[in-house]
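The complex is shown incomplete by one protein chain, all other protein chains being positioned as in the whole.
Right after this comes chain A.
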């Protein structure tokens, strides 16, 4: 893995996320946001990679990432999804959810909206009120779903529309959207729970779990095209692939390192590639793409096109083969997964990573941000 730029930034990075690209997709990723933790003053900062218009001999951008601006954040930044091109939502360890607006003209951030008591243990009215951290946020314009340690909240622009309290006696660790009104959460006893917001009532609809080991799961990500395929990473460093339509057990378990896996991400346009980062400072690239010759190469360029093409093939057996994600295949002989370590040396934990074709950014507890622009070189 060449061309990783490292920069020490004097704050431990908790989350880093690329800013979403406009739908025309004429540009590659250029801005990412980071949120820090464990400081007396934490910051949310957008950064830009490369000097605009400054090309080197290969036509790529030179130089490392530059800080655009920053804004103080109360509490650790627990999650940092982008609401849209200009707005970033943050979840804080103080239970506060904030929407920041990034003004690209004068490069400043400002608070657009804030819910300071989004999550708490006992209500604001009670004498034993104490705030609880907000552990995850997912956005689907115009809705925001925030997950605290024990509850969910659904909000739109103005206010929280729905709260599901005491949703879990164990603490939630992460959340993702399955299909639009349905979310999937993972918790500290190794369970995946789905919740459908269309349904009334507070019951979580479906529970899947690992074996009786009760190993906490820390992160979850959904396959970009096949929404029933979900990957989770746990405290013991095991990457699990699940099919939420069937069964209560994971489809496959892949052992990475011995330490907590903090984040797992499918590559958004190349979902046969998966990236994980762990507490022991490793950043891994899992490559499940196969080169079985009888499959057409077009199948691997994105889920939607493969579904379309498969219908035109007369051989029914092949249809099933191609639609099944390579991740779900349980035949080890056919699908070998290659793993590569992306960081040159290991020191402290890599807390967060994000992938946006063809760039990858990750942030560590050694107060460094690594960016690479050539993932599949």
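In this section, contacts are C-beta pairs under 8 Å (C-beta built on N, C-alpha and C of every residue); 3 or more make two chains touch, one makes a residue touch a chain; residues count from 1.
The definition used in the following text is that contacts and distances are computed from a predicted model.
> Match the chain absent from this complex view to the correct UniProt protein name in "Glyoxylate reductase/hydroxypyruvate reductase", "Nuclear pore complex protein Nup85", "Exosome complex component RRP4 homolog" or "Trafficking protein particle complex subunit".
"Nuclear pore complex protein Nup85"
> Thinking of the whole complex, not just what is shown, which of A:143, A:243 or A:279 touches the missing chain?
A:279
> Which candidate, A:81, A:133 or A:271, sits in contact with the chain we can't see?
Within the whole complex, the residue contacting the unshown chain is A:133.
> Using the touch definition up top, pick the residue from A:76, A:287 or A:354 that touches the left-out chain.
A:76
> Who touches the missing chain here, A:138, A:229 or A:368?
Answering carefully, the residue with contact to the hidden chain is A:368.
> List the chain A residues touching the unshown chain?
Interface residues of chain A facing the absent chain: 8-12, 14, 37-40, 76, 78, 93, 121-122, 128, 130, 132-133, 149-150, 166, 168-171, 188-189, 191, 207, 209, 212-214, 235, 259-260, 279, 345, 347-349, 365-368.
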